[in-house]
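Other chains dropped; remaining ones untouched in position.
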Amino acid sequence: MTDAATNMRLKLPLICIILEVILIILFGTLVQYNYETDARLWHEHKTNHSDYDNDFYYRYPSFQDVHVMIFIGFGFLMTFLQRYGFSSVGFNFLIAAFALQWATLMQGFFHGMHHGKIHIGVESMINADFCTGSVLISFGAVLGKTSPVQLLVMALFEVTLFAVNEFILLSALGARDAGGSMTIHTFGAYFGLVVARVLYRPNLDKSKHRNSSVYHSDLFAMIGTIYLWMFWPSFNSAITAHGDDQHRTAMNTYYSLAACTLSTYALSALTAHDGKLDMVHIQNAALAGGVAAGTAGEMMLTPFGSMIVGFLAGIISVLGFKYLSPILEEKLKIQDTCGVHNLHGMPGILGAIVGAVTAALATRDVYGDGLEDVFPDVAKGEIEASFQGVRQAISLAVTLGIALLGGLIVGFILKLPIFGAPPDTICFEDSIYWEVSFTPLFIVLVILHMKTTLRYKCETGKLN
Amino acid sequence: MTDAATNMRLKLPLICIILEVILIILFGTLVQYNYETDARLWHEHKTNHSDYDNDFYYRYPSFQDVHVMIFIGFGFLMTFLQRYGFSSVGFNFLIAAFALQWATLMQGFFHGMHHGKIHIGVESMINADFCTGSVLISFGAVLGKTSPVQLLVMALFEVTLFAVNEFILLSALGARDAGGSMTIHTFGAYFGLVVARVLYRPNLDKSKHRNSSVYHSDLFAMIGTIYLWMFWPSFNSAITAHGDDQHRTAMNTYYSLAACTLSTYALSALTAHDGKLDMVHIQNAALAGGVAAGTAGEMMLTPFGSMIVGFLAGIISVLGFKYLSPILEEKLKIQDTCGVHNLHGMPGILGAIVGAVTAALATRDVYGDGLEDVFPDVAKGEIEASFQGVRQAISLAVTLGIALLGGLIVGFILKLPIFGAPPDTICFEDSIYWEVSFTPLFIVLVILHMKTTLRYKCETGKLN
């Protein structure tokens, strides 16, 4: 079922090995342990601190939760397609393993250089996973229609642009975005949507029968959904300041997600003509509350505010799946396989807006000395809270701009006919890129049936 | 396949939105950050503590383990039914997302009020998840026979009664029950069993063919089982005192579960006439050791004691599945879909008794100054250890009383013919409440087969 163009025998090994060798060389020349992972440096300061002051103990449990979201969460969420489970989990695995290494370098280059070296530890690992998450969101938009080589090329460019955008937002503009409503979700979604637009396939309906779920594939996808849902509080709080900040962010996200789940179920039943729940909504829209709490989660949003945000995010997301996605596909020619616009795009923008408003309303009355952690420039008196809100709004605009432009350029690169993209007739199909064994009993049945039918036709003269 | 009565188009959205709006309003008026999640309050005390003193770092890893048990553990454990996987995971998700919000309010109302406000943080999140667990246990008893609207109504009342019972036990009676043998397992099981009794369906055998597992559904269920098993040490230790208490509780539970697993396998093979292991036993009875260590786990039960308790729990549980469940169904008319009586009911009572005995035997010789953490009233000299044992025993009786009475009342409420319960002929069936796509190949086969048969009959004159 593989023709020459999609044969990965040389293309995939070549790009994997070249990329990994480059990574290893760059790590060898540029990357060093930071003082918390370096045996000598940590012990030099030992008199001033206890082992517990090592950031490892503050962040490693959150890191592992994020790690699960990246590899199990995203990977299994995309197994909903009936014939694309291997690729969903397997390509997710491959591009994430590449992206986290490349992100370590790119993010380190933009905001972790110390005397010409990149210093790394658990926080850079979390940030690398975050950046990877953005790539996986874009992957969702082009799922089933791209070769692993295309995906690695996309990851290469997207990670780079992510780091640029992140640098502009957090360092140049002084925006806050701990859980990445803008940097991760909005960026990843719109980047991926533009790539999907450029890679538009007018004859994709030839693979239509494979672009759907079956009973068990939906259950596998629920593993991804539930893990993303459960660990989102860890995601949003993973790199916030120690103490009340991590604690508050996790709690805000917890309530946002809970409220979102109820509005998702409500809207899913309401928008179906027979009142039946749609797995697509449950698998995706119920997570929108986590996305929408990504920016404001660390702020004094209150559980009350978080629940309102989550409630709205669920509504927007289901409505997007139901009414907006078909329009995007028909009018704008954006074939968004996983509906990332509904899960990451719109809720990401909502999260950015909520973040801007919440930031603009910050006061020392509410935050006390904690203002220093969340809005350091406001705390120092350098700017007004309202201006922090403006910074946040500008950051959203910058993110959209870089994502759209970047996606456009990268989309055209990916369109080059050298990366082994699948033909329109065999999209959403594992067997192009994977050795696949089918249930033998199935096959036996089909063959037996054909034989009987044929013989019957033959005997009764129906064959002619 | 949906008739008017089970159509959720209005009922489900209505109840979800009304409940969530009420929750949001109540959170807005009643709920506040506690001093560990509030930016101002935490930083006011900053001179007296380091960031590590924030309870977040003591409890958040345990919280996430508990969270996994609630959403993955309970959710996937119930996917063993061949045609009810969407509902098992999906309704589990829905009612848990509602219950944890409602539990925050109810538990806060009964034992977390400060100047008219409910203060929340990671400990209240764990407690909310615990209360949710109780609802999910009851869900197991009525699995496959209730609509999502019924389940939300049940959760609404059960959470309230849970909070009342918990308040009586822990605050009024001064009982100890860190892992909830009584408050969570006994309460949830007997509440659910009485509800199942009231909702008795004499014609349920019409759905009998769907009330069983298939090969892959049993594997999905094992995901739930194993997660529950692994994280039970975190469950029982999540809200015990810091230090030795959390450490000891986790370890006791670890050994109780290990011993329970061996007795479960032994009894499962022994009670089968052909010596074959039964997945139902492995999926459920192997967990009874966690339930039975719920009360005494934080006490100086010793690994030795824990293993005896776990060993007995596994035996009781398998015997319950094999011999008691059929009797309950035939004589008492309790159709207990998941056998919660065997996993949560009897082992919960065993755990309560073990807790009472272990409490009665507590001495300062054994506990030293640690007595203060586990039995504060005994440590202060206000009561004898033996009286603590009496308190525990009374608590079990109170729990059973409230569970049975509460289940009775709620059962009759759920019987009202307005909640869209499925008819007897289509219980244990996802397609009433969910859009379900079947394996296309399957359908093709069936159609082809029908065609061949028809044509054959036609040709050979068998049709008339």
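Order of writing sets the chain letters: A and B. Residues in each chain are counted from 1.
Throughout what follows, a contact is a pair of C-beta atoms (placed from the backbone, for glycine too) under 8 Å apart; a residue touches a chain by one contact, two chains touch by 3 or more.
Every value quoted in this text rests on a predicted model; they were computed, and no experiment measured them.
Whole-complex tally (this structure file, single sequence, 2 chains shown): 3 copies.
Operating definition for what follows: only the chains that are shown with their structure count from here on.
With centres defined as mean CA coordinates, chain B is found 32 Å away from chain A.
On the chain A side of its complex with chain B, the touching residues are 52, 57-58, 61, 65, 82, 209, 212-216, 218-219, 222-223, 226-227, 229-231, 234, 242-248, 250-251, 254-255, 257-259, 261-263, 265-267, 269-270, 272-279, 282, 286, 300, 302-304, 307-308, 311, 365-374, 442, 445-446, 449, 452-453, 456, 460, 462. For chain B in complex with chain A, the touching residues are 2, 7-14, 16-17, 19-20, 23-24, 27-28, 31-33, 36-44, 46, 51-52, 54-57, 60-61, 64, 67-68, 71-72, 75-76, 79, 85-86, 89-90, 93-94, 97-98, 100-101, 120-122, 125, 148, 216, 220, 223, 431, 433-441, 445, 448-449, 452, 455-456, 459.
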